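The structure follows.
Here the complex is missing one protein chain, while the rest keep their positions.
Which chain is which? They are A and B, in the order written, and residues in each are numbered from 1.
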Amino acid sequence: MRIHQHPILDFGERKTIRFSYNGQTLEGLEGDTIASALHAHGVKKLSESIHLKRPRGFYCAIGNCASCNMVVNGEPNVRTCITPLEDGMDVRLQEGKGRIR
Amino acid sequence: MKHVEVLIIGAGPAGLSAADVLLEAGAEVALIDRSDRPGGQLTKQTHMFFGSQEHYASKRGIEILHVLYDKIKDHPRLHMFSETTVAGLYPDRVVACVSGQRYFTIQADIIIVATGASEKSLPFENNDLPGVYAAGAVQTLMNVYGVKPGDKVLMVGSGNIGLIVAYQLMQAGVKVPVLVEAAKTISGYHVHASKIRRLGVDIRMRTSIKRALGTDHVEGAQIWQLDARWQGIAGTEETIEVDTICLAVGLSPLTELLQQLGAEVIYINELGGHVPRLNEKFETTVEGVYACGDVAGIEEASSAMIAGKIAGLEAALKQGYALEDAQARQAALHTSLKTLRSGPHGEKIRKGHARLGART
Partner (left out) sequence: MIEKTGVPTRQDVLEQFPERIVLVKPKAIIECYKEIPCNPCSTSCPFDAIHIPEDINIRPVIDFDACTGCGICVYQCPGLAITVMQVKADKVIMKIPYEFTPLPQVGAQRNVLDRTGSVITKGTILKVQTSPVQEKTALIHIEIDSAFLYDAITIEVTHG
C-alpha cells in the first residue's frame, strides 16, 4: 500500500522501524504514525467497538475521533493516527474500552 | 505559571499568518499545535491554490507552508509548542496544555483560537467499517505518510475536498471509478470536476451511498439515486466494487475551547455548525480572545490566511503596538477577504455571515 512514485511528492529514503502488531513483527518507516504503518501492511481493523464488537479503523487521521484507539506498550486508548511509530513498540488490537493496568 | 503576551492555538494557515503579523509588530508569541509538525491542512495540500498573488495563487499548499513557517520559525520571540494539546481555556486567559505526560499552564494577554475544523460523517448502514474514511484523512495518509488507502475508492461528496482528493488519489495510483453527490449540482469548482471527469471519474448527481458492504473491512458499496426530498429511490441500487469509501461531506468548526471559555457561539448551517460571534476585529465575546480560520466558519485555506492576518493585526493593535499604515493594511485585508468570498462559490459563506450578523 506504499506510494512508490508520486508526481508532486518525494518521500525520500526513510529508515525502517520494527514494531510488533499482535505479537507479529512488522516493519514501518521513519515518519509513520502507528496507523499509517499498519495501513501500509493492509491492516485496517484497529479495534473492536465496546458493545457490539464491530471492527473499527481510523476515520479522521487528526486525533479527533478516537476510532483508531489501540493498546500500545500496554496502554489502552492510544490514538494511533497521530502517535509516531517507534522502534520496538508493542501494538495490539483494542477490544472494548481497554484496561488500564 | 508561565506568561506569554500572545498565545495562538493551531499552527495551520490561520495561526501561522496571525503569528507572522504579531512577530513583525514586536509581540512575543507562543504557537501551540497538537501535531508533531506545523501547517495544519497545508501539510497535505499538494494542489495549487486559487486566488491572486497575495493568496499565493498557483503555489501548492505544501510550498505555502514552507513560505509561512520558514519566515517565522527562527524568530527569537516565537515559542513553538508542537505535539501539545490545549486541554482547557480558563478565565483570565489561562491556557491548560498537555504534551505527552506533561501538564502545564500558560497565562496570556491575548489568545487567538485557530483550531480549524474536523470532518463530518454520514449516516448509512455499515458506515463504521474500516475502509470508510474521511476524505481529508485519506489525503493525510497519502500525502503526509505516503500510504494508499486502498486500490479503488468511491468518493462521496462533490465539494472541493471531494474533487481534489479524488484527483490526488489518482496521482497516488489509486482508481476512483465513481463520485456521488446528493445535491442537484456539483458544489466545488467546476474546473476541479472537469479535471477528474476527463480522467474517467463518473460524476453522478442526486446519488448517495446506501450501505457499505463487507464484514471486517469495506469490500464494496451500494449506491442509489435520491428523489427531490433527498430520499433513496428503491430499485435504483447499484453495487460498486471498491475497497475504500471516502466521505467528503463537510467540516465542523472546532469550537469546544471557545465554548468552554464561555464565548458566545451560534449554530449557522452555512458556516459548518457552531461558530463564535465575532466583532469586526475578529474578537469573540470574551475580551482578548480572537478567532480566525475554519473555527470561525468553514471556507478555503486562502481565506484562513487572510483572516489570520486580520486577527493578528488587531491583536497587535490591542497590545498597543504602533503599526505603520495599520488602517490601510486592515482595509486591504478586508477587501481581499471580501474578494475571496464574492462570486457564486462564496454565496454560502456570505449567507452564513449575514445570518450570524443578524442574530442578536
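One rule holds in what follows: a contact is a pair of C-beta atoms (placed from the backbone, for glycine too) under 8 Å apart; a residue touches a chain by one contact, two chains touch by 3 or more.
Since the structure is predicted, the reported quantities are computational estimates derived from the model, not experimental observations.
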Using the touch definition up top, pick the residue from B:65, B:203, B:265 or B:313 that touches the left-out chain. B:203
Residue among B:5, B:24, B:63 or B:128 touching the omitted chain: B:63
Those residues of subunit B which, in the complete complex, touch the missing chain: 47-53, 57-60, 63, 170-171, 173, 184-186, 189-201, 203, 205, 302, 339-340, 342-346
Take the complete complex as the reference. Which residues in subunit A touch the chain that isn't displayed? 5-8
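Please note the rule applied: only the chains that are shown with their structure count from here on.
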Taking each chain's centre as its mean C-alpha position, how far apart are subunit A and subunit B in Å? 24
Help me check something: in the complex, which residues belonging to subunit A touch subunit B? 1-3, 5-9, 11, 29, 31-33, 36, 39-40, 44-46, 49, 54-65, 67, 81-82, 84
For the complex, give me every residue of subunit B touching subunit A. 34-36, 46, 60, 62, 118-119, 121, 128-134, 136-138, 140-143, 145-150, 171-173, 215-217, 254
